[in-house]
Each structure stands twice: as C-alpha cells, then as structure tokens.
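First the structure, then my questions, so here it is.
Note that one protein chain is taken out, while the other chains of the complex remain in position.
Should a chain be cited, it is by its letter among A, B, C, D and E, assigned in written order, with residues numbered from 1 in that chain.
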Amino acid sequence: MILLTRRAEWSASHYYWVDSWSEAQNRERFGKCANRNGHGHNYVLDVTVRGNVDPQTGFVVDLKWLKDVLEREVIAVFDHRHLNLEVPEFRTLMPTTENIAIAIWRRLADKVSPAATLHQVRVYETPDLFADYYGEA
Amino acid sequence: MILLTRRAEWSASHYYWVDSWSEAQNRERFGKCANRNGHGHNYVLDVTVRGNVDPQTGFVVDLKWLKDVLEREVIAVFDHRHLNLEVPEFRTLMPTTENIAIAIWRRLADKVSPAATLHQVRVYETPDLFADYYGEA
Amino acid sequence: MILLTRRAEWSASHYYWVDSWSEAQNRERFGKCANRNGHGHNYVLDVTVRGNVDPQTGFVVDLKWLKDVLEREVIAVFDHRHLNLEVPEFRTLMPTTENIAIAIWRRLADKVSPAATLHQVRVYETPDLFADYYGEA
Amino acid sequence: MILLTRRAEWSASHYYWVDSWSEAQNRERFGKCANRNGHGHNYVLDVTVRGNVDPQTGFVVDLKWLKDVLEREVIAVFDHRHLNLEVPEFRTLMPTTENIAIAIWRRLADKVSPAATLHQVRVYETPDLFADYYGEA
Amino acid sequence: MILLTRRAEWSASHYYWVDSWSEAQNRERFGKCANRNGHGHNYVLDVTVRGNVDPQTGFVVDLKWLKDVLEREVIAVFDHRHLNLEVPEFRTLMPTTENIAIAIWRRLADKVSPAATLHQVRVYETPDLFADYYGEA
Partner (left out) sequence: MILLTRRAEWSASHYYWVDSWSEAQNRERFGKCANRNGHGHNYVLDVTVRGNVDPQTGFVVDLKWLKDVLEREVIAVFDHRHLNLEVPEFRTLMPTTENIAIAIWRRLADKVSPAATLHQVRVYETPDLFADYYGEA
C-alpha cells in the first residue's frame, strides 16, 4: 500500500453561531469566533489517496487529474467564499475544522474512485490547528 | 544600529470593492476578492524596531512590553474582525496588504517611541504575498 | 472517527547523562548532548484527540478548553525549565524526545477524558527530529 | 510503541518518460515532466522507526547511528544525482515520488533492523506533494 | 514608499562546470555540483516592487497582472527546465543562485515598469541559501 498526498489552499470567511442560543451564550461558548461579521483563514488541505503503483507510469493516480479534481470539487467551491453563507453544507452545519474535513471527504470520496481510494483528509485552519478525517468507520 | 523584530498573527475577513464602480467593474478589477460576503486570511505581522542595546539588559526594548503594545494596538483591533466593517481605517480605505501595513505603522509609530524607533512593518496576507512599509519619506 | 490536533510550543534545556557511566562513556554515547551545562531547544508539541463531532457546535472538544489543558498540564511545567533538573519525570528518566512524548501522554490522557480520547502525542525537538506516542498497547 | 522520525534532504534531477510511448504520448501523459533534459527538486525524506525505549538511554535508536545509515544508504546515493541515469532502481522504474519512497524503504528495511523496525518512509517532492510507504502488507 | 512582494516557485536542473578547466579542477572547485548529469532544486522567487498606493484600489500594482508577468517572463522559461541547456542566459553564465537572481532582474525590470519599480529579486536555491539583487549601482 502506498499513499499519495496533494496539498491545496484556499482563503475563506466563517463564524460560529448557534441560532437557538442567545448572543451571550454564543459569545461565552465561541468567544471571538461568534462575531457575525465573520473572520477568515488561509486554509490548507492535504488530501491523501491510496492505491497501487502503476508499473508503467509509477503513479498511484495522475497528479494533474488529482489536482483538477481538488480544484473543481473543493477549491472552486470554498475559495474566497463565506463558508456559512455560500457553501451548502454549512447552511446548517457549523464550519468548524472538523466539519470542513468531513464535508471535503464527502465531496471527494466518489470522485477519486475508482482510480484510487480516498484515505485521509486533513484540514489546517491555522498552522496550530488541524483536523483529520478517515471516513465512516 | 540593531534591529529587533517580533512576529504576531491575526485572522480576519475582508473584501475589495469600490462603491463608485459597477458590480461588473469591481468583478473585473478584483476578481474573487470582490465577493461582498467577504473572505479571510491568517495574517502574519513582523514589526521591526531599531535602537541601542541597553548595556545592562542586552535589550533594545523589553520584549514583554513590545508584545503587549502589539496585542493592544493591533491584534485586539484586527483579530477575528471583518476589516472593512469593523476597523476604522478601512471604512474608507481598501484593506489591501499595502494599506494594512500603512495602518499598522500609523498605529504603532508613536507607541513604540521613545523606547525605540519603528523601523519596518511587514504584513503577510498569505505566505506568497507581503507588503513592507518604512513610514513617510 | 475524527481527529483534532492542537499545536503548542515551549523552550527548555536538557542534557543526556547516565550516572553509572564514566565521562568518557557518556561522551562517546551522547556526544555534545553529554555537556552537563545543558543545551536547549524550541520544542513543538502536537496533541491529537479523537471523538465524535458535537452536532450542535461542530466540535470534538472545546478548543479553548483544550488549549487551557495543554497550558496547565504541559507548558506551565516544561516551558523555560531545565528538564533534567526541574521536571519530575526526568529526575530519573532521560529527557529524550521519546521520553518527553511518553511523559506528556501520561500527563494528558486522563485530563482530556471523557470529553475526548487522547490519540497521539508528537514532540519535535528540532524540525528534523520528532517522536510519536500512542499510549500503551 | 513509540515512533521516532528523522528528516534528511537531498537535491536531484529526474524526468518521466516511457520508452515504448511516442514523444506525443509522453508529453500528453507527463506534461512538462517529460522534458528529457531533466528538471529537479529539493527532496525531503522522513524516515520513521518503531521500537522500545532503552530504559537507560531513553532512545529507540542511537540518533547518530540512524543519521549515518540514512547518509550512507540514501543521501550518498541520491544527492546531486540524476535519478534516472545514476540510481540503479530508476534505470527501469520511473522515479516518481511513490517509487522513490518504495526504493528507500527497500534500501533501509534491513539496515535499521534489528535495532529497530522500519515503520514509514515519507518522501516530499515539493512541500505540496508527498508519498508514504509502509512496506509490503 | 511601500514595497510589495510576490512569491513564485519553479523546479529545474543545473550543474556547475567551467569548460576551460579539467574534470579534476571542476570537481575540486564545485564538488558534487560538477556532476554533468545535473541535479535540481525547488527554487523559490520573491519579487519586490515599490511604488505608490493607488488611492482608489489600495494597490501598488494589480496582483493578477504581477502574477501574470512573473509567470510569462520567469516561470514559463525556467520551470521544469535544465537551466544550463535551455535558458539562454546560462548557455555562457553559470546558473548559480547569484546569477539566477541577476538574470531574473534583467528579465523583469522593464516589464514591471512603469506600473511600479523593481526593487529586489530574491532567489532561494534551498531554504538555507539565497541571493538578493537590487540592480546595477
């Protein structure tokens, strides 16, 4: 088994807010992240696929193809967007690092198959905070 | 002459938009940055002061004091904010990397004096784009 | 399963020395690290917890709480300290990268539970050397 | 179980080309990488071993010894070389990131044993692309 | 005066060789870099322009335009190339970090003008080695 990881980046806004909570509750729980004007990050995405090495090309997947999949399925949707307002998954889900990793997994799992198998999605919100998702059990 | 540089970070939203232009003009000039829902970045700030080394302490400035000045004058104002909507300078100025560097210079120049002299303000919007400002003339 | 990783840093001194060995033996085995005046590093710690995403907040754990746990249980004890002389675990154990990772695991495993499960402790002594610990068994 | 990872770097040239394909096929499949004059990278290697911590020294493996093994078995062979022309494995295999990781695994697995067990080989071709190999099933 | 810096990257091969020297002389002077099969690097380029901030847009230069200039004048010429064999400047000049910085300056100085003034070209051959050029006199 060999794993191949491709990194991509996007910049976006978000905020944390639970509608059924008061402003005070949101402020207490989310601190500065509850500012509804939004704030933003340079997100970094590491997408890892696993598979077999093609004996002729030496590739698990075609790198240009993988880059295009990430561009079309993730970057074109997330980049320079307000995640809460413009990315469908986050109309109802909080755009935390955890949920962003899960959302990207769901966007990519079918798209990288059958060329390869999606193995891991890592999302960095900052260099000091990241989430990893490996799919449902 | 010795220079001392302290790094700090904040996360914020912004967008680029000239009110007197049409949506099409804004889109053509600013591309994805014209999205008025905003997008955001992990900004990195390098503040450089110059001065003489205190012969007893070996410091140009007290580091804890410098950190507190940056925290109070910049980070508390910019972090987890929407720059266009919440930071006074950018109600009328575009929050470009260039203008952010100039705004931070103006916020800090008097505050680090007379302990030291503000020498340079560098602002990274992403690791691939940064502006340096050295003050007027 | 989702994993969330938070990074923290500290600066500390250490040295490597086995009391029952001669100076020559220590020098031969540990090289420059056997200097009993000590030397030091900017250590980097990545603490990974796993758990379920809270459907309301989108968090595996509250980030501020996790940061406070790391600060209280690790950084307050290790930062600006001489590991051999001031951190209890290393009175008898060598403060190698491996043993530091194990010591931090033992300090944190109960503290992050039951909110989440400690999954991995990674300690970088330098950018070129790091240890990972996943607990016993 | 504890894992220890040591990083090393080398610089080398390579190109991608399948002899049984036409120039047009190679260009279509490999793009700029099919340039037979070669291009190059600063490769980064993370070698991870697992084992038990020696109770006296606190080490899984002697770090100087591990560094010497990497230097002798990998860096001396790959550094400042044209991978296709000068490294035996790549006379017949394409020097992709995947195949380089596998080749390094095969060079190292016996050499780090029995002191420790080779656990993972990670090779970065650029900061945005890397492969991980864990050996044959 | 405000400076704006844009980063770009390319990967290329090169070697060091003085035709009028013997192989032994070349080996002695250039070490592993004298291998005529070539080796390569992930080069990093920081191009800095200076100018005035446009009061309406807040830009010194249009970023998309600057990126396109770098792409057309530098990256398209240098990326995935063998510098000695394929980039005209290095048919007769050694492709050292110093000479690459000077060559890029000469390619860009007229092209960024009159929108802005080229201020600095920095080229990293590796993270540990870089050259800065500020033009003649």
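Things to note:
The rule is short, and it goes like this: contacts are C-beta pairs under 8 Å (C-beta built on N, C-alpha and C of every residue); 3 or more make two chains touch, one makes a residue touch a chain.
Keep in mind the model is a prediction, meaning the values are calculated, not measured.
Put simply, the hidden chain is in touch with B, C, E once you look at the whole complex.
Within the set B:12, B:60 or B:118, the residue that contacts the chain not displayed is B:60. Only one of the listed residues, E:9, E:73 or E:98, touches the absent chain: E:98. Residues 9, 11-14, 32-33, 35, 37-42, 79-82, 85-86, 126-127 are the ones on chain C that touch the missing chain.
For chain B, the residues touching the absent chain in the complete assembly are 1-8, 48, 53, 56-60, 62-64.
Although one chain is not drawn, its touching partners on chain E can still be listed: residues 16, 18, 29-31, 93-99, 101-102, 127-134.
Here is the rule we use: only the chains that are shown with their structure count from here on.
Per-chain CA centroids place chain B at a distance of 34 Å from chain C. Centroids built from CA atoms put chain C at 28 Å from chain A. Chain D has residues 127 in contact with two or more other chains. Shown are all chain pairs that touch, namely A-B, A-C, A-D, B-E, C-D, D-E.
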